[in-house]
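A protein chain is absent from this complex, but the other protein chains hold their places.
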Amino acid sequence: MLSFDFEYYKPASIDEAVQLFQSLDRQGKNPSYISGGTELITLGRVNKIVTGAVIDIKAIPECLVLEKQGTQLVFGAAQSLTVVREKQFFPLLSKAIVEIADHTARNKITLGGNICANIIYREAVLPLLLTDSTLAVAGLNGLIQYPINDIFQQTLQLDRGEFLVQVITHKQETELPFVCLKKRRQWDVGYPLLTAAALNKNGQIKLAISGLCSFPFRDKRMEYSLNNRSLSMKARIEEAVSRIPAPVLNDVHGSAEYRVFVLENTLQEILAEWEGAGDA
Amino acid sequence: MHNHTSAEITLNINNEDRTVYVRNADTLLYALREKLGLTGAKPGCLNGDCGACTIIVDGDPMKSCLMLAVEAQGKSIITVEGLQNTAIQTEFIDKFAFQCGYCTPGFIMNCHALMTKYPDADDSVIKDWLESNICRCTGYQEIEAAIKAALAAAKGEPG
């Protein structure tokens, strides 16, 4: 139950959405885009999101595209996680998605909403970071494409009034071997203790992690350590762990020390996938 | 406060058009229960976690606490009140798949959608779908028996 009231708009074009935002903002209504809208409801009920006007992007055709265009795959930001997964365009993304929330919730949660979410996990971002995907963002200057690794820094860095329209991924990147492991405190549904996604491109491992720190990330220095085959597997993992870019979370799902323990095991699993059990 | 924050909307529920006045901030669950008297969908958490409020929207199971009523315009909504004598209802009774019954409408809606979409659902699909609902009374084994028997019955196999 939301105790605040808001206006509701469902624009049919990108332009209309951008203009609406501007005018509602000028009226002091603190407008908010929604896509799946699940956070509006779940964070709204505890007043962690409060808005006077909601702009629902689910009627904008560009936000609903889901197709192969030449060498590229295009995912509309307003498509539900279920639909994105069922298309099976991008196996690693599908694998990451199937561990998010639960099946029914994924019928409502959208790809764009998960990328832009306020909760710290944003697990759908991991495959996109690994494949150097591109994000199409709409704003006053039109639709602009940015490499995700530039524009996603802990969170998606949007200017006020901008919104995410599409995710574009190179087809060949989606065909690379991958591992995606979600570790939870206990049992099979729920937030991650950590989720690690890895891609193997020509023998080089790329790694992105959610749930370990207060934001999802891909860290080049950790990748470097993992790929440093001059070291033993154990040493590579130790070094990678020493390079975690931010404080490790200590919360209801697990202590920081335990997360590190789980991370070490997870990295071993990832390396073992491509290099055999090794000496770890 | 001027009144662009509520509206009269039309929802198609169980194949009937129903007109109802809602706040934009009202969830579909609230509109169904408090405005339309359809109390089959239950509030359990209002946070998308428990599945007690599950209904079917355009063929997919949906947690009606995670959807605004205004978002449901133009969609085909089925609630438990719209199901009668379905295979899954019969099997829920036969397999003792509920006790207090509070989670039951949500489970049944989810199962019904599953059967429609994946008549050949295997164990992993069933698990993926049914993980969305919580039951505190049963040991889930009875629910497993019910969905499997209903799938078999729909295919004309002996349960």
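Should a chain be cited, it is by its letter among A and B, assigned in written order, with residues numbered from 1 in that chain.
In this section, a contact is a pair of C-beta atoms (placed from the backbone, for glycine too) under 8 Å apart; a residue touches a chain by one contact, two chains touch by 3 or more.
By definition in this document, contacts and distances are computed from a predicted model.
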Name under which UniProt lists the unshown chain, selected from "L-serine dehydratase", "Sarcosine oxidase subunit gamma family protein", "CO or xanthine dehydrogenase, Mo-binding subunit" or "Cytochrome b6-f complex subunit 4": "CO or xanthine dehydrogenase, Mo-binding subunit"
Chains still shown that are in contact with the chain withheld from the display: A, B
Residues of chain A in contact with the chain not shown: 1-4, 47, 102, 185-191, 251-255, 257-258, 261-262, 265
Hidden partner interface residues of chain B, rising order: 23, 25, 33-34, 37-47, 49-50, 52, 79-81, 83-84, 89, 92-94, 96, 98-105, 108, 126-127, 130-131, 133-144
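By our rule, only the chains that are shown with their structure count from here on.
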Chain centre separation in whole Å, for chain B relative to chain A (CA means): 28
Chain A - residues contacting chain B, complex: 1-2, 4-8, 36-38, 40-42, 44-45, 54, 56, 58, 82, 98, 101-105, 107-108, 188-189
Complex contacts: residues of chain B adjacent to chain A: 1, 4-7, 23-25, 27, 30, 46-48, 51, 54, 57, 60-63, 65-68, 70-71, 110, 128-129, 131-133
